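For reference, the structure is listed below as structure tokens.
Missing here is one protein chain; the remaining ones are kept as they sit in the complex.
Note that the chains are named A, B and C in the order they appear, and that numbering of residues resets to 1 at the start of each chain.
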Amino acid sequence: MGVEHATPGMLIVMFVLVLPLFLFIKQARGGRDLFVRRIAGIDAINQAVGRAAEMGRSVSFSTGLTSVSPVLYAVLGVLSHVTRKCAIYRNKLLLPQNAPDVMAISESVMKDAYRIEGRSSDFDPANIIYLSDEQFAYASGYMGMVHRENVASAFLFGYFAAESLILAEAGQQVGALQVAASVSPEQVPFFITACDYTLIGEELYAASAYLTREPVQMGSLLAQDRAKIVIFILIIVGVAISTAKAYWPEINWFDINAWIREPWDFNLVGIEG
Amino acid sequence: MKSSFNLDRRIIYAFVVIALAWPLINKYTVRPARMKSAEKLFEVVESTKPTPGQFAFVAFDFGPSTAAENAGQARVVVEHLMRRRIPVVLFTQYLLADPFLKSIPEKIISNLETEMPGQKWIYGKDWVNLGYRPGAGILIQSISKSKNLAETFLVDAYSTPLKDLPLFRRPTQLKNISLLTQFTGLVGLFDSYVQFFQTADYRPNFGHGCTSITIPEAYIYLDSGQLQGLLEGIAGAAWYSKLLSDKYPVRKPDEAILINTGLGIAHLLLIGLIILGNISGIISRRNS
Amino acid sequence: MIAVDLSIATTITAGVATLAIFSFLIKENPFYRLFEHIFIGIAAGLGIIQGLRYFLWPQILRPMLGYDILTFPDGTVSKPYDGAVLLYLIPMIFGLLYYFIYSQRHAWLAKLVIGFSLGASAGLAFKGFFAEMLPQLASSFKPLIVLENDQIVWWSSISNCIFIFTLLAVMYYFFFSIKADSAVEKKFSSSGRWLMMVCFGSFFGSTVMARLALLVERLQFLLVDWFNTLVSVV
Partner (left out) sequence: MMLSITWIPIVALIAILLGTLLVTMLPRFFAGRNYKQILIAGITFLAGLYYFLDFVLPPKLPEMLGGYEFSKYHREISQGVITVGSMAFALGLFNLLYVHGSKIIFWKKGAINSIALLSSLFLMMVFTSNEWLAFEEVNDKAERIRTLAEFSRKIESDVNNNIATEKTPDERMVLLKEHAVIFVGETQLRLSEAKEDLPRIIRDGINNQSKEINKILNANFKFRSLGLLTPKLMKLAGDRQQLEDYFYKKSSTKKLYDYLYEGLFVPLGSAMFALLGFYIISAGYRAFRVRSVESGLMMIAAVVVMLGQIPFYIYISDALPDIRLWLLEIPSAAAFRAIKFGAAIAGLYMAIRMWLSIESSSFVETKKPGGGAK
């Protein structure tokens, strides 16, 4: 069942899915006004930083177990935004880290964010805290850090596993305003029960676009909807075919799945032999 | 965030410890819930006749993190097999399970031997521990093709050649395995048994013990007939244990029922707390 | 060499460590803090050496140093040294650019290797997308009507209908650019959100058992193994 190389069917599906991205980015750059509905959790990001500034307490931003991946890139957009806000308000921003390479990347983003706001001198590398690449050692360090630093706002963005509830409870116990975003739906219920705002699945990817209103990201966000319509239609057609198949099994129906999985066929159609 | 009536979390934690530990300490039990899938497995073991040269292949693929559920299941099934005098061959694909392969059967045997003085369960004849092997996935695949399992596995967990053990003195193949049972919380390891533990003309009865999280996946195989019985988490083990006690009245109730009771009480605790929280919420809203 | 039996000490220490972590439930305290730091230290030490032991050494360094070549008593070797393994020096040196992150003036060099890692993970995403999506998509094509011997199996049919409805409604909820103006659209979107909440609730409920089971295992360890060992020592 594994997918190693694209089949012709996959290439076509990929083409159809990716095309809107480029069309919409072009449109967005052309200055078209693009509508995006309100996403409550994302609005809360600014509120959370503001609250910490008022209270004069620190902010923590955790990327959980996120590895170097597109998810990380999406999180970095938010991290950059939060860092800039913290730089403006002169908040202490703590960044507990799980993987050395991710740490290097986040550090680079943070430095840039401070420089953009003209506060490079405020950047303190000691606030980037490498905890552990071991899941529960990380959780234990995070728990202790949140309590000792008495954070006012905590962001949990990225990929999380079973430790999600430990992290969220730690923030809850010190009364922090918590905004969480998890790409894996398995951890969403725990964030919902322990955090103030939870972004679900792709809302995490939307967060950066929503915060910056940057044309490329906005265009991409809208294009995503078009790509989802393709999947939507594919499901409806697939369900219709399998329903019809259940009714009239004797007819040889078109099998979408088999069509997508059909591998390359280089056996030449030998007209000339 | 704000609520009129909030129990301190430490009180809740204390309740949790009491709910879980009290049955363990006081040996308090409640009658477990009836589990049809566990009954199926019980029937399968009951209907397996002890035949010379035939044995049950039991795989413990769990580590300490799911032992509370899987070890309970493993205990009752191995006990049942031993009571029925069906030889048990233990194996694991999972390194952390290795210590259980020794401790669980030895405990069961010492219990059985005190319960029935004079009876003996001998290593090599009544049970064999094949231990953990790195790269066991390939080994599993070769079982179905093996002409003699003693040559496929070569030695047991203590490096004794299998052909020196009474159970493997004669060549054995997949068709000598009358029953396969496997206990795990890891779906990938379960799949390898479903896929490879069969030949063109023979597939042993297959019983599986899963954790509460993997129940939905396991049911797919139970519904499709690839599984002949299933123990759903500790609840399955508890009902199995109850069936065993019905069949063998002298038997002492085991940990599965105790743990199951504790887990049940802790669940009730949470449900009670939820109700309490909602009632107090309604009252405070009415007052304000 | 002192050959001491540490098994009793191991059990006792394990119990103390467990209690240290549990003590956090009362409040953050020095006892917990100490073991938290020990945990982080041990995990880091283990991780660094194991990274070397299981990846860098056997896959890269050993072949590069020619340690995988056997030298026979007469001085001949099992296989000639393959100079191509020296090519691994390129990623190794390139990877060292990460350390320029500490430099003020040359920090941009670190961005080269960061860009490289991000780019590689982006390229992998194409395969990952299909590997993840295809099986799920294919198994979503459920017939809305399930027939068995020309009889409609109502239960399965209704279940399949609910499955497909949930799938589509939840997907619809995540459309960001659609103004759900009409009443039908609004209903569809909010039913998507409600069904999602049912999903989260059930998942929460089913996880309770697994998490409590973990706790029972620890309590059993403390009450039985640890307690008995402690008593036997005292």
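Here is the rule we go by: a contact is a pair of C-beta atoms (placed from the backbone, for glycine too) under 8 Å apart; a residue touches a chain by one contact, two chains touch by 3 or more.
Source: prediction; values computed, not measured.
Q: For the chain omitted from this view, which of the shown chains does it touch?
A: A, B, C
Q: So which of C:65, C:152, C:198 or C:233 would be touching the chain we can't see?
A: In the complete complex, the chain left out is touched by residue C:198.
Q: Name every residue on subunit C in touch with the hidden partner chain.
A: 1-6, 9-11, 13-15, 17-18, 20-22, 24-25, 33-53, 55-56, 59-60, 70-76, 78, 87-88, 90-92, 94-96, 98-99, 101-102, 108, 111-130, 132-133, 136-137, 140, 159, 162-164, 166-171, 174, 192-209, 211-212, 214-218, 221
Q: Could you list which residues of subunit B touch the chain missing from the display?
A: Within subunit B, the residues touching the omitted chain are 3, 6-7, 9, 12-13, 15-16, 20, 30-35, 64-65, 155, 158-161, 212, 215-216, 219, 232-233, 235, 238, 260-261, 263-264, 266-271, 273-274, 277-278, 281.
Q: If you put the missing chain back, which residues of subunit A would it touch?
A: Residue positions of subunit A that touch the missing chain: 4-6, 8, 11-12, 15, 17-18, 21-22, 25-26, 46, 68, 70-71, 73-74, 76-77, 80-81, 84, 97, 99-101, 103-105, 108-109, 112, 115-116, 125-126, 128-130, 133-137, 139-140, 148, 162-163, 165-166, 168-169, 172, 183, 185-186, 188-190, 192-194, 200-202, 204-206, 208, 211-217, 220, 223-224, 227-228, 231, 263-272.
Just so it is clear, only the chains that are shown with their structure count from here on.
Q: Which chain has its C-alpha centre farthest away from the C-alpha centre of subunit A?
A: B
Q: Between subunit B and subunit C, what is the separation of their C-alpha centroids in Å?
A: So the centre of subunit B lies 25 Å away from the centre of subunit C.
Q: Starting from the mean Cα coordinates of subunit A and subunit C, work out the distance between those two points in Å.
A: 16
Q: Between subunit A and subunit B, what distance separates the C-alpha centroids? Give it in angstrom.
A: Their C-alpha centroids are separated by 39 Å.
Q: Residues of subunit B that contact two or more other chains, please.
A: none
Q: Can you list the residues on subunit C that touch subunit A in the complex?
A: 21, 24, 28, 32-33, 35-36, 39-40, 42-44, 46-47, 98, 101, 107, 110-111, 114, 117-118, 121-122, 125-127, 130-131, 134-135, 137-138, 140-147, 164, 167-168, 171-172, 174-180, 196, 199-201, 203-204, 207
Q: With touch defined as at the start, can you tell me which subunit C residues reach subunit B in the complex?
A: For subunit C paired with subunit B, touching residues are 25-26, 206-210, 212-217, 219-220, 223.
Q: Quick check on the complex: what are the subunit B residues that touch subunit C?
A: Counting only subunit B, the residues touching subunit C are 10, 13, 16-17, 20-21, 24-25, 64-69, 211-213, 215, 233-234, 255, 259, 262-263, 266-267, 270.
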